[in-house]
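Yeah, one chain of the complex is gone here, protein chain that is, but the others are all in their spots.
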Amino acid sequence: MIEARDLRVDLCGIELAHPVLNGSGTFDAIAAHDVFGDILLERFPFSAFVSKTITPEPRPGNPPPRLWEETDGVINSIGLPNKGLGGFLEKDLPRLAALPVPLIVSVMATSAEEFAGLVQAISERSEVAAIELNVSCPNVKSGLVVGESPDECASLVSALRVLTEKPLIVKLTPGADPVPVAMAAETSGADAFSLVNTLKASPLSPAGDGHWLGAVSGGLSGPTIKDLALAQVSAVADAVGLPVIGMGGVSSGADARSFLEAGASAVAVGTENFRDPEAGSRIARELEDLG
Amino acid sequence: MIEARDLRVDLCGIELAHPVLNGSGTFDAIAAHDVFGDILLERFPFSAFVSKTITPEPRPGNPPPRLWEETDGVINSIGLPNKGLGGFLEKDLPRLAALPVPLIVSVMATSAEEFAGLVQAISERSEVAAIELNVSCPNVKSGLVVGESPDECASLVSALRVLTEKPLIVKLTPGADPVPVAMAAETSGADAFSLVNTLKASPLSPAGDGHWLGAVSGGLSGPTIKDLALAQVSAVADAVGLPVIGMGGVSSGADARSFLEAGASAVAVGTENFRDPEAGSRIARELEDLG
Amino acid sequence: MPETALGDYTAPPFGRRPLQVVGSAASGAYRLVEVFDPSGVVPMAGQFYMLSAESEWPGSSGRPYLPRAFSVASVDVGADGVTLGFLVHAVGPGTQRIEEVGGGRAGSLLAVGPLGRGFAAPHEVAAGAKGAILIGGGIGVAPLALLRRNLIRLGVPSRVLLGYRDADNAGGLDLFDCSEIKLATDDGHAGHRGRVTDLLERLLAGDDRGSAVVYSCGPPAMLEAVRVMCEEAGVACQLALESPMGCGYGACFGCAVPLREGGYMRLCLDGPVVDGSTIARADAGAEVQ
Partner (left out) sequence: MPETALGDYTAPPFGRRPLQVVGSAASGAYRLVEVFDPSGVVPMAGQFYMLSAESEWPGSSGRPYLPRAFSVASVDVGADGVTLGFLVHAVGPGTQRIEEVGGGRAGSLLAVGPLGRGFAAPHEVAAGAKGAILIGGGIGVAPLALLRRNLIRLGVPSRVLLGYRDADNAGGLDLFDCSEIKLATDDGHAGHRGRVTDLLERLLAGDDRGSAVVYSCGPPAMLEAVRVMCEEAGVACQLALESPMGCGYGACFGCAVPLREGGYMRLCLDGPVVDGSTIARADAGAEVQ
């Protein structure tokens, strides 16, 4: 963990040692602990840990191949594999609670009722500092893309607001103009926003025999979406009075600074973690060196 | 022009020698004729020519810099410089009518009334084979992004449909899910769709002193958006019964084939024209060679 | 991670570190690239490293962007650290770039590892098993080279069957220092003309059957043939699988391989070496090569 006094951030009352978080689903702190050992806890790369998105029931994820490599980015069709709420609370939460940083739990469901079930159960756990609502995952064939509709999003946030005192972070989707959605969610009681999630894309097989990904479509992430993410982060930060966690292609301190300058209060690192397990602390250090 | 018998396409009754058009605003046939001479007409790279978008009044375009180079792409903030309807009809149309291929005129306005004025005036000209409605340009600060709203788009198309018998091609924006917009436009009388237009993005200056583009934000195009465009083209082609002109990063025959396989009837080449003035015919030839 | 008689699990250093290239030599159609790792962590046979080049990564085509997985093929433990050998078959932009760094240009590779689960000793895989049959195809010979050395050190008898398509796709033979290798090539340029699994079939029909464990690495179709043969013969097998890996340490969930019981494993955590009995098929993951 980095002790950089002037990098400290207050995110909805959560004190962060520096502004660099991980993007949901791009770092498995439990697996990394198993692989690298306790040094992971001593040098934990992020100032808060965002869990992979959990759903009410367990999900196996999508059939392989799940990754396509782009110039400067990746298209993934992972498909939210997770143990489901029960498995998460029982098996993962105790281990995540042992991390040296605040824990943010990302949740997603296909109806307001199911969302409510997730938020209620997680809200009871003192180990959890905040809840992120994934209303935008392009990998799962939910009938409803809440994050693309201001009305849907507002009614979801209103319904969940009364269930928890924990900060509710709404993760916006780049597939629609995020500004009206964010404004509606702000009015309904959201505490913060994170963006961008991945962009829907369908790579074809280089052999010319159809789609590459087992799930046909996936989500584009990495440096290739950075300037697009900056445009959206700056538009949302300008439009709302709430903190924004900016992400999309952050792979250096200079990138992180760009997002902060665009109006974000914190940044998240996603795809760059795959290239460098310590990307989070490197980026925080580079940010500090930039002054 | 390429005489490839099996590449012929019928696009809303317009016969095309091959399926490769240009994207609006990415090839100025008049300038190219001035520069390269009559050989341009003999070896015209596209099977139909799509004009740069014209607006009711003349526009100077945005302040420079207007281009930012990405890995495998470009962000432009050109800002639709054009002579306005009057100047277009008087100065450009006679020269475009002399091209050896059908002419498609792209128009954009900030209200249905202005759109109607454009469509009516152009509809009277027999030199014009079809009209493309640019409802999505991310470079111009119009209050209304018609292409992001099914209702807005449907009412615009209905209003214009009664004014012309020429095919109306709706150019969809990638900034929102294009499927509901396309379905609404189909019901209202559109004849074809073209997509994708550029994606909004805001590059920062590498010197760390703010935004790079004179207009702050621009539109991302080129190979970096290809897989994203393929996802949208295939979704729209699946959802509607009308022909689709696919574009976004097409720079080879293999790319063109990908779009055709995704359900497009024709493809358009944009940014690649900047690298190679003959890109259109090269891509058509490569497509032919692919069989 | 369990310890095995073939080596203890040692956690890799956290993060990505530059390792200096100290050697590079052609090995048939492959290249053996050697790096020096001052951390001194000794990998198990079957483990892998995620490698990328320090510069020109991505290369001229815009790819590679992600690091690439490489099995460790040789280990030389010295006083200051270990020398690790990787056998590289240049099949695409990533492997080409790694080969280039090795091939003359002084430089470093960025590495994360050792990662994943390695091979276990025969008696750990099947009670009573005393010998090993190693069967490799193509670049799949890499982890078997290290396994072979470790088995020799432990005094475990092993037979080695290696198969190649043709001379343009053969290499790594020099890593096996004993002459007891049986070769098979599709084009017949060396050894038996035909599949390396023909050789395995003969062995499994013979005496070794009851007392040996089969260890295999190679193309998916070969691994699947090996898995089925072993299952039918009632012989335990350990297969080193491939799957396109984005991170190598469990972060991306990209390396999914279907489990026999349903669902998927992350191959970078639960593999690359798996017991044949745990998977539905050995050719169901996405092909990497």
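Brief remarks follow.
To keep things simple, chains are lettered A, B and C as they appear, and every chain counts its residues starting from 1.
As a working rule, a residue touches a chain if its C-beta (ideal position, glycine included) is under 8 Å from a C-beta of that chain, and two chains touch if they have at least 3 such contacts.
Fair warning: this is a prediction, and the values are worked out from it, not measured in the lab.
Here the missing chain is touched by one residue of B:D28, B:E114 or B:E261, and it is B:D28.
Summary of contacts with the chain left out: across C:G7, C:G62, C:G102 or C:G140, the touching residue is C:G62. Taking the whole complex into account, subunit B touches the unshown chain at residues 25-28, 31-32, 34-37, 39-40, 43, 60-67, 69-74, 76, 78, 81, 214, 222, 273-278.
In the full complex, the hidden chain is touched by subunit C at residues 55-60, 62.
As a convention for this text, only the chains that are shown with their structure count from here on.
Chain geometry summary: the mean Cα position of subunit B and that of subunit C are 50 Å apart.
Under the contact definition stated at the top, the residues of subunit A that touch 2 or more other chains are 70-72.
Under the contact definition stated at the top, the residues of subunit C that touch 2 or more other chains are 62.
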